[in-house]
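In this view, the complex is presented without one of its protein chains, the others remaining in place.
For reference, chains read A and B in written order, and residue numbers begin at 1 within each chain.
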Amino acid sequence: MPLVRISLKKGKPAAWRRAIADSVYDAMIETFNVPKDDRFILIHEHDGDDFTYSPDYLGIQRTDDLILIQLTVSNTRGVEQKQQLYRGIVERLVKAPGLRPEDVFINLVEVLPENWSFGNGVAQYVT
Amino acid sequence: MPLVRISLKKGKPAAWRRAIADSVYDAMIETFNVPKDDRFILIHEHDGDDFTYSPDYLGIQRTDDLILIQLTVSNTRGVEQKQQLYRGIVERLVKAPGLRPEDVFINLVEVLPENWSFGNGVAQYVT
Partner (left out) sequence: MPLVRISLKKGKPAAWRRAIADSVYDAMIETFNVPKDDRFILIHEHDGDDFTYSPDYLGIQRTDDLILIQLTVSNTRGVEQKQQLYRGIVERLVKAPGLRPEDVFINLVEVLPENWSFGNGVAQYVT
């Protein structure tokens, strides 16, 4: 059920972008109780002038490789599991495509389970 | 007040995309107490490598025609009305532009009525 938007600066090859989506997906499965095959990941590529970020907010040194990941998820997890997700995403992205840990920004937006329809106009998580 | 983002794979003609926006708008009016003319609908077109989705999560067979609709709305409706919205959106999209029901993914993000300004720097829903 996560709907994931990843924003980055235009110019990365397709393999790099595919690796980012794959790593985020793997981390969600591993750390966030996301069912296998629950994968809906969108990448937004921005012109340089449309992609502005702080190079050092909170003392973290960021580069143009920065990616901003916004995950919309159901509100069914606590703080610890969120921390595991953040760590898991970064660990995976460091391996592939090879991002610096400083260049991974993550934000969660939480919604009710009834706020999803995965097809056919049905709220599949309403029982 | 809904702010609607629709993501799809690049390559669809303008008429197809206009029909999608029109159908979502009509369904919101019909099923979700959205006032006439309250229409703010953005479409994001993604390269194929930037648009990854499960072809069968929850047993629903999806194709490259898939659209992912994320609606930010005020938190003033219950489960039943959300279910009516999902059904209404899909029914409309099947008619125009002619989507398969399986190819419609919907997600709601709910916010407080005070979280909107429709122009002039005023929070129009605060009384």
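Following the convention adopted for this analysis, a contact is a pair of C-beta atoms (placed from the backbone, for glycine too) under 8 Å apart; a residue touches a chain by one contact, two chains touch by 3 or more.
Worth saying up front: this structure is predicted, and the values here are computed from it rather than measured.
Of A:96, A:109 or A:126, it is A:109 that touches the chain left out of the display.
Residue-level contact of chain A with the missing chain is found at 7, 44, 46-47, 49-54, 56-58, 60, 62, 68, 70, 79, 82-83, 86-91, 101-110.
Chain B residues in contact with the hidden partner, per the touch definition given at the top, are 3, 14, 17-18, 21, 35, 37-45, 72, 109, 111-112, 114-124, 126.
Assume only the chains that are shown with their structure count from here on.
Here the CA centre of chain A is 21 Å from the CA centre of chain B.
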